[in-house]
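Every protein chain but one is kept in place in this view of the complex.
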Amino acid sequence: MMTQNNHNLLGPALLTILLLLAPLVIPVYWVMLLSEILIMGLMAVSLNLLLGYTGLLSFGQGAFFGLGAYTAALMLQAGYENLFLILLAGMLVALLAALVVGFFSVRLDEIFFAMITLGFGMMFFSIAHNWLDVTGGSDGLPVFNLPSLNLFGFQLTFYTPINMYYLVFVVVLIAISLLWLIVHSPFGLILKSMRENKQRVSFIGGNVKTLRIAAFAISGAFTGLAGVLFCLFNNMATPEFMHWSFSSKPIIMSIIGGTGVFLGPLFGAGIFFILEQIIIQYTENWMLFLGIILIPIVLFFPQGVFGTLRNKFFKQGSK
Amino acid sequence: MKKRVLSILITLAFVLVSVIGAHAASTVKIGFTYIMSGPFSAYGQFAKQGAELAIEEINAAGGINGQQVEGFFEDSTGKADVALRAIRKHVYQNKVDMLIGLDSSGVAKTVVPSIEKMQTPLIITHAATPDVTGSVCNKYTFRISLNLAQNVKAAALLAKETGAKKWTTVGPDYSFGHQSWEYFEKYLQELNPTTTFLPKDQVAFPPFKTTDFSAYITKVMSSKPDGVFISLWGGNLIDFVRQANSMGFFNADFEVLFSLGAATEVLTALGDKMPEGLWVGTRYWFLANDSAMNKHFVDSYFKKYGAYPSYNAHGAYSAVYAYKAAAKKAKSTDKMAIVNALEGLKIEIPTGTIEFRKGDHQAVTDAHWGKTAAAPGYPHRILKPIKIFKGQDVTPAVSETGCSLGAAM
Amino acid sequence: MEFLLLNILNGLSWGMLLFLIAIGLTTVFGVMGVLNFAHGSLFMLGAYLCMQSMKYFDSFWFGLLVGPLCVVVIGVLVEKYLLKRVYDRDVSYQLLLTFAILLVLDDGVRMIWGSGYHIVEPPAILNGIISIAGQDYPVYRLFLIIIGPIIGGLLWSFFHFTKWGKIIRAASFDNIMAEGVGINVPLIYTSVFALGTWLAALGGALAAPQQSLIPSMGEKIIIESFIVVVVGGLGSFPGAFAGALLLGLLESFGTVFAGRLQMAIPYILLAVVLLVKPNGLFKKGV
Partner (left out) sequence: MSRDSVLRIENLGHSYGKFKVIEDISLTIGKGEMSALIGPNGAGKTTFYNAISGKFPPTKGKVFLNGEDITGLPSHRVVDKGMCRSFQITNIFTELTVAENVFSPLIIQQNKHFKLYGNVFNDQQITEKAMDTLEQVGLGGRTDQVVANLAYGDKRLVEMAIVLARDPSVVLLDEPTAGMNPEETENMINLIKKLAKNSGTTFFITEHDMKVVFSLAEKIYVLHQGHLLAQGSPEEIRANEQVQEAYLGRKVHA
């Protein structure tokens, strides 16, 4: 009889509990770093909906991240302080932009897709960099107030690192759960089918273009959500978020962690940040050492660090 | 019984010693955040050298309020989010008492709100945007270096003297370049209402990553101005000067002002390829004054690093001394006490005597300009003659800055 | 009128530099199917090693000759020990690996030569100014405009008239077939990568008298040459030529007409071409 791949939820549950309790035991700075890992992890998991599941390498995710951040910054500047409104607006703006970019980009494949998304991303970057009146130009927008949350009469603010961490944690947990649902839904299976063989999808009646646009838009929306969180966490929105070099971060993280595993990119984000912190501790030439460490990761971990280790220890003999 | 008393005594002694020891070993911690890697790491290196020299001197002289100083250096990479992470590390992990640093204007402008939340004083030593002591100023943020408005005000005064009527600009295509030009227009217009400025679409703003300036050089030359105000810096400036030189730019019949032309890293790289007789400005010039303090700084810096101190080295060096002075004034290194002590603090630094204005926390400091000249004994151009614009003449009134520090208090 | 001419010359000289970088990139892609992110770093190394070798004989021509050859040695090592292992991997892995190599090279150069700016003097014979339509114009730029087509022409002849060139072209169309008819494909890959490296490094050495040397100087040029290569058609030799000139001229005239949009010019060109001709202006074929 047909059996689905056993989704072992023990690991994710354990991880959730660990993340929930982490602030109680680790120092404040690491709590903040963990917030950043979660935010970038969300960006990477969103990107991986394209890279790992749909087989599209987007080099323009920074644009949607930045749009989320700018939306949040501008709303806060205008006095909107409703947390949900800001989160949703950031997602929506990113979603709309991704629909437009996706509409033009998805008919291309591989490196052409990467290049056209890079081009579109850099156009957004150019706009943010030059539209002084709205985006603050190259300096970006500083953010002074944070939204608050009225929870059963309690006014919850996020000015302390711990409160901010839990805000990030909850939003990322929900977002990643939603992405998990999507990846395992019928739509998710069609995405994987497109990754394997887009011609075949079209010859079983799937409209590859609309399906890909949908995937691109969803990925963009969640990337935008990560951008909103990043803006709240750092109190800023800057054009740098839209630059291609920022877009390359989630790609690096996904590959380090493993694009074939749902949570791989999240682990990739963690590995990336921790590696960086450790290297910086010892040398100013962290770029050199990051490069030296990345090379064997690419060469010897074909499914990413997390993916390869998982396959080695848990899935032996499945193939 | 006796044994027990003894052991208690010994334990007590240990506790006492360790408490005293801990107290004696406690240091004053300063967190420095500069660009330590990537294309602009030279600036971070200069700053680090300046800071380390100051710390060494201060420690040799007994430290700050009797405590030794410990410096922590973190890499901003020139990106706002990374810089903020570095600052967080200083505040939460290294537990510093004081923050010093920041090269990029964009970084400075966007991390400032977080500085206020972390309630740790910061002295900015390089970033020039008027906004950090203007529209986004806050109680914890100070700046010791010359800001854009001050530098450009001096340029405008100089421009007026040249008598040139029609001005244009070449500036990097980001906020710094555009703001420099806006301030220049504003100040020069005030000083000499008959001056004209080329409209925005006729001036040259090469993108920051430009390496080939020929098209811009052509553009400026063909617009036939009387004066060109140039706010390029670093590698852009070096490339521009060399290409402009080979295209006859400096032989043309117009005045040229380089607002950041007297930076040592630029002059050193260019050597004798820097034309003589050009007006160049800077935030600090190592030959600009003969004070004992400046002499001492230049000599000991040269002795230690084999080079003349750049403005960024000077900024970091001076900021450490400013902190020392504030701690002395406050008789404490408590963060709030330092903030209060820094407000209105008057102190001599190598470039001259400065004062952190209460109203916006900007240091009122002199602006230096000069003409490039060859000089025996120097591997690069020096400034001759030097023109010093007094701090009070070039610093805009607090009311003009947009800072509402006083009002909020 | 003179203004038009000068902008054309400016566009051409920048375009020719882009062209040299882009043909290396596009040939490597055409034959090996690898988009080399570190290509810009090889360009940067070319400039630094040219500067370094000039120190021994104080001659730019010596630097131009020796510098790029030293980079080729590094390129061959990179190909033989690293790149080789990712030929059949996904494009994202190739990009990440070459990105890691970029990090190592850029930071390595920074460790050796420091983070400050360096400059290289053009040879005396090219250091002058020539009067064109009443405007002074540097001779070195004209030299760049001329050297581009010369090298391009030599390469074209190499690919079309020599046995090796023909073999490489065959391999670029179908490496399995090439292997079948007894061509040593690994050797071809190594030599093609060496050629690409040499072209990048030569571009760097030629650019050195024009722009200040810093470790990150390859970053701008790599993105622009990616754009040139994609716009021209991946793996296409004439495409790289056309793309480079197009971008060079657009950027040159953009400074006059585009205003604040100039920063976006390369990306607008990229998007427009990909939307109209998804495979670039020219078909593959070195």
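Letters are used for the chains, namely A, B and C, taken in the order the chains are written, and counting of residues starts over at 1 for each.
Keep in mind that, in the parts below, a contact is a pair of C-beta atoms (placed from the backbone, for glycine too) under 8 Å apart; a residue touches a chain by one contact, two chains touch by 3 or more.
For clarity, every value in this text was computed on a predicted model and none was experimentally measured.
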Touched by the hidden chain, restricted to displayed chains: A
Candidates A:Met91, A:Ile190 or A:Val228 - the one touching the absent chain: A:Ile190
Hidden partner chain, touching residue among A:Leu146, A:Ala175 or A:Ala214: A:Ala214
Where the unshown chain meets chain A, residue by residue: 1-4, 181-182, 184-187, 189-190, 192-193, 196-197, 199-208, 211, 214, 218, 319
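To be clear about the criterion, only the chains that are shown with their structure count from here on.
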Whole-Å gap between the CA centroids of chain A and chain C: 33
Where chain B touches two or more other chains, by residue: 37-38, 41, 173
Multi-chain contact sites of chain C, meaning residues that touch two or more partners: 107, 110, 260, 263
Contact set on chain C toward chain A in their complex: 35, 82, 85-86, 89, 91-93, 95-97, 99-104, 106-108, 110-111, 223, 226-227, 230, 234, 260-261, 263-264, 266-268, 270-271, 274-275, 278-279
Residues of chain C that touch chain B when the two form their complex: 2-3, 6-7, 10-11, 13-14, 107, 110, 114-119, 121, 127, 129, 135-138, 140-141, 207, 210-212, 214-217, 219-221, 251-253, 255-256, 259-260, 262-263
Touching residues (chain side chain B, partner chain A) in the complex: 36-38, 41, 74-75, 79-81, 84-85, 88-89, 92-93, 105-106, 109-114, 117, 129, 131, 136, 173-176, 178
